[in-house]
Structure formats: structure tokens, C-alpha cells
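First comes the structure, then the notes that go with it.
Here the complex is missing a single protein chain, while all its other protein chains stay put.
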């Protein structure tokens, strides 16, 4: 079971995501943004939080143009698994792997705190460790987490049961309270909250552990 | 280009007093060049030379078995066992933050982070102690917003968790806000890097962002009292680039692993001048710089401008020549500028060449060792008058009033704008008492607190100084930590006024006595004087930043009160 | 050659920054202000031979996110 965590020069949650993967039993490769290919045999790609290229211009915009992102796009097109957290979610939308965009928080401030998330679907490798309707506490830490999608896209996400998590109290203005979504094949998850910051009871609680455990359950070699 | 003639006005504009200029003439035996005048003004201003405070700082207890490196380097270094050390310091960015709150505060965070990683430590925690004027004052709202956003904007992007700090409001800060930033990092205790150069003919290497005309003259400004002419003194305020800083940190730490670094110094106030002189001075060597090799952001920069530029996110290193290629590769990997800009020389000279032309030629060791040092007259603060009868009010109303006061109200509004959890080791986020981070990969944790109550210090500087240290001590012990050591950021008004100098002297005495009694020596710090506007000084504000160690995270004392718990009052 | 690119949020997209500016201006007593939209301006310095088509490509690929933004290119 192998996970690749992408490292941009301004990533700062790369180690945190790697630790969470390792604790769930993954072997983790850190992959440099200038590399044009993922290591052989990667089961899942993690695009971590942080400020990939300083988040200048738009969060994730410059990262989406990096050599490694082309490889990530190919990986997902081949049906590979990927998770983008925070800046990683922004990058996944900027590459077009996931629909929509993340705007400046409605309150204009950066917000770091633990928020309530409602699990909207347990039908994905990421969320099958939860029950739909569960409310979990996961930290957010972002300036641009205000999810936006046009009405047609939104309707499609809802029809296809692709909203993974919603906020119980919307902190940032996201349309439909959306905190995370999955791709059409349900193998790519993008979410603003940080499950890797809630995978250890000495830090941030353990409500995110089930996500990594579920992944290892799905991806473990039979 | 024609350099300006050295006139009394020019000398005054450099913040040099006539007798200080006479000292320069005596030291060099001739009239200085324009560049040399700039170099002296940078080295001798209050900010770099500590000319008013040095005498008193020397009295502070700075040693102990736990101290690996006390004051004098970029940051203090303290042993935490198992071959690891915590490296920390606090520094002010008061004046720049008042002029451009966002960028001033942001670059303050940048500066303190550089101090920590310059020593070979990866930053793991930060704090910020902020003092603002009255909430209703017309500038306060904009300052609070800008400063908090600037600290967050820089620290969040860089990726260091903020675990504590202070926010206070008082009319004495209406014209001078205080922004004190603290950072702590983790290093292997046998891999600490210092600024002393060694070896003759070693390349002096410039790393990081390019040099622009940012803040030329800024260090001089930071030591000047504000008045109505502030508009004219406004230099170009520096813009921080946390993304470059993050890369500079990664590249610096990676480079240190290669064994190529002999010595290293970040470029802070009066960048190239202070950093080059310090490396030479500490190593007993001279330095030659060829300024045409300095990476430049703007065209036609003069020697004077390059020597005084305060462009951010830059470092100076002395490297082992045989490892130059490795070093260059690391910097190319991180897309940072890397240039050999000079070398160490045997003679005691600070020789500045620009396109082969000598722009400055000074005796290096004299630049810092001869800096003026003042024993400023001071008056002890008179004993405070007895307070009038305490007004009798209903305790519940009193409690309500306290809770509603901006000084005691919750500070979530501030710290929720900071990333308090990045690195996934925060054991206690800001909120109550000390913050805490785990030492990654071990069972240990470090606790951090920042404290001072300025009105106590004003009433009685000695007792107020003690109280600040005692409060820090209590905050650490209350979470289960063993207090280790302290950093201080001494913010005061104009030291040329005996009563202000008296506050300074008293506070240092109190701090010194308390840290000695509690065995938490001062290992680093910073002094910010001249915090006055139109003769109106701030409250004396010696911020104490203290660090404690928990040998096991099981020892953490939690702060959740539950039914069935018993409340005890301990002490008198 | 120089070009100036404006990147603005599309009309249907909420612009909290513009809203905040409008609010602040109102609070300062500028009640003539009825609406504010804030966007980015990007000034490009280009080598000879660059074409408007190049700039359009830069906008499409990087400078604007057309899910939420529209852009205008002006050669100067």
C-alpha cells in the first residue's frame, strides 16, 4: 500500500499528511513538484495543505501548472485515487480534476479552528468509515475556502451524491455549506478541513482517523 | 555618480550626534566617504549597537547548565536533553508596524523566524505580543486589523504554529503600537550554527532574495522618536515574501546538512553591513565585498544603497570552498539566488569595492567595538501613590465589566486568524495560559508563554519586572512544564529622559532578580527604545517570553474543568 | 510591448472584498458609493514579437480561473 505526498516549495502540511498515512499503514513517498512522474505503484496521491507557490495570484493556480500536477491529472484519469486537503483541494479544482473553485472566505479573514462537519455520504473509499449523517470535529485553517460552483454543477454534485462533507455551521460562505466533494468516479476527494490534523489524540482529536483507516481498508492488497 | 558631500545636515540625517561624528573622525583619521558614513550610522544606531542599554543588559543572568548559547547570537539555545535543543528569541517591529501595519508586522515575523533558522533550527512555534491604543482611537482598528493579518499572512504561509501571545489596549499606545514577535525552533544540540567566520580566503556567499532599495535608512528610523515630520522620514517600507522565506529556510537547513556552512548570519536591520561586520568581527577576520556581484532587483544601485538595504529574506554565509557546487545545487533546487560576493581576509579591514572602486575601507574590528556606549542619566521611579479607596460595586457587575473590557475579553478573534495547528504537534492551542507543542517523534513537549503587565511596571519597575517573570513561570508550571529559560523584549520610551531610563534600569533589575531566583536565565532578547510620539511615551513594556519543558506528554495538565473536580487556591 | 490584464470576478459571483470596501467607505462617510467590485490588474512587460493571442493564452491557462473570473486584455 503506497501513498505519494506531493511536496511543493511552499507546502507545509506535507509531513502531517505523510504521518497520517503512515499511521494508517501506508508506505509514503514524498514527491518533489519538479518531478514529471509519480513513483511506480502508487495507490493514492495526497496533495497536502500549505501555500504551494506562496498562493500568489490565486491559491493553487501556479501549482496546477507544475510538472507533477500533470502526472497527478494522468493518474486520476487512469482511475487512480487522490486526496487533496485545503491547498490540495484548491489545486485539484485549479487542475480541473474536481469541479468548482475556492474563493476568499466570506468574512475575508483566515480562520483556524475545529469545526463541525456532517458526513453527507459514506459511499466512497474516504468516507465509508463513517455513517452518513455523522457529525465529526475537524480543524480548518484557510483564507480561501469558500466553495463555489455554478448551479448546474451544484445540482450535478448533489444528484450524484458527491458532496462528501458539509459544515454544520458554515464558516466561510461555501455554497450549500460544502466542505468537501468527490469526483464522479468517487476516487478523488477534495476537502478544505484537515483530517490529518485530527488523527492523533494528542493533537486535534481523532475524528479524522476513520478516513485514513477506510482508505487503507480499500487499498490494502487482498 | 557624484556622492553627496559630508555636511552637518547629512550627518544629522544619519542620526549621528556631532560628538559621535567626531569619534568617527578620530577612529578613521580622515573624513568618511558617503558609504562609510552610512555604515557607521547603521552600526552605531540604537537598534544595532544597543548604546543606551548595553551597560544594563550585561547585568542580566544569562547562564545555567541548560544554556548552550546565551545572548550575542541570532537566538538563544537551550538544552532539552536527548541531544536536542530549543532555539528562541523575541524581537520587536514596532515602528514599521505603525507605518504599514500589514507589512510591518509581517516582516517582523519574517525577521524572527530567520533568526531561529539561521542557527540551524527548524521553527516549531511562534507567539506575538501586541499593544495597541484605545479601541476607540481612530487609528486602532486599522492597526489591529493590519497587524493581525500581517502576522497571520506571513506565519501561516511559512507554516509555523502560533501558540500564544498577548493583546492589550491602552491610550499610552495610541501613537506607538508594539509588535513583539517570538519564534522557537528545534535543532540537534551538536549542530548549532554561529555567525563567527573562520579561515582566510573563504567565500562569502549571498543567498535568498535579491537586494532592492528597501528601507535604506530604516535602521536609523527604527531608533528615532516619532513626531509630525514622520511623513518625511518614511522610507520605503519592506514588503515581506513568506514564500521566499519558507524556501530560504528549507534551503538553509538542507545546506547545513551538507557540511558546507562555516558560519551564517541573516541580513536583518542594515542588512549587508551588520551581517558582514558581525561575521568578521566574531571570527577575528577582515571581509572584502565586491558589490557588483550582489544580486540586485533594481538598476543602478549604489554601494551606499546596497550596504544599507533592508530587503528581506536574505542570508550571508561563509562556505567551505570545496563544497561550493553542492551548496549552489541546493539553492538552485529551491530557486533562490546564490552569489559569491566576497571573501574573508586576514587583515582587519572592511573593504567594500564596487566595480573595482573602493567605496569603504575601514578597520573592521573598530566598527562594533568602538560603537558609543552611554551611561545615560536615570532617575529611579518614585514610589507610586496609594490608590484611592477601591470603589465598592456589585461583584457580578464588576465581573461583567471585566469580561467586557477589551483587555480581558477572549482573544479568539486574533488567534483564529493564525494557523495554530500546522505541523500537527500542537498539544495546546492559544486560549488559556501557555501554549504547547510536542517535540516531534518523542514523548516530550515544549511550553511557551509571553507575559508582562505594563501598568505594574509603570507603578514600580522593579516589582513589575519581577511580576512579569513570575507570571511567565506560573503559566509554564500550570500546564505541567518545567521552566527552562527566558527571552525578553524591552519596549520603552525615550532613554534620553532620565525618568524613562529609570524605568528601564528598574525593570532590568527586577527581571534579573526574578530569573535568577526562578532559574530561568535570559538567553536572548531585543530592546526597542524611543517608543514616543510628540513626547508621549508608551507604558514601560518589558515583554517576557519563556519556554518550559515537559519530559512526557502524560504530564500535561489539562484545562478542561469537569463536574466533580475540586478547586484549590494555592499561595497567599 | 506592454499589456494590462484585468481579472474580475464574474457577475454572479459574490465579491466579499468589494463589499467590505463599500462598507468601509460608507462608514467613513462616503455615502456616494453605491457599489464596489474588486479585481486584479496584471501588468505584463513583453518582448517584441509577443502577440495578443499569447496573452489570451496566458489568461486562459494561468492568469484567470474562468470558472469564477473573466478577463480583459489591453495593449498599451
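Letters A, B and C name the chains as they come in the text, with residue numbers starting at 1 for each one.
Following the convention adopted for this analysis, a contact is a pair of C-beta atoms (placed from the backbone, for glycine too) under 8 Å apart; a residue touches a chain by one contact, two chains touch by 3 or more.
Computed from a predicted model, the values in this text were never measured in an experiment.
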Touch partners, limited to displayed chains, of the chain removed from view: A, B, C
Missing-chain contacts mapped onto chain A: 53-54, 56-57, 62, 65-66
Residues from chain B at the interface with the omitted partner, ascending: 99-100, 103, 209, 212-214, 234, 236-241, 243-244, 297-298, 311-312, 335
Footprint left on chain C by the chain that the document does not show: 6, 8, 18, 21, 24-25, 28, 30-47, 49-50, 54, 57-58, 61-63
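Methods note: only the chains that are shown with their structure count from here on.
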Chain contact topology (line, ring, star, complete or other): line
Between chain C and chain B, distance of the C-alpha-averaged centres to the nearest whole Å: 38
Centre-to-centre distance between chain C and chain A (centres being mean Cα positions), rounded to whole Å: 29
Chain centre separation (chain A, chain B; CA means) in Å: 37
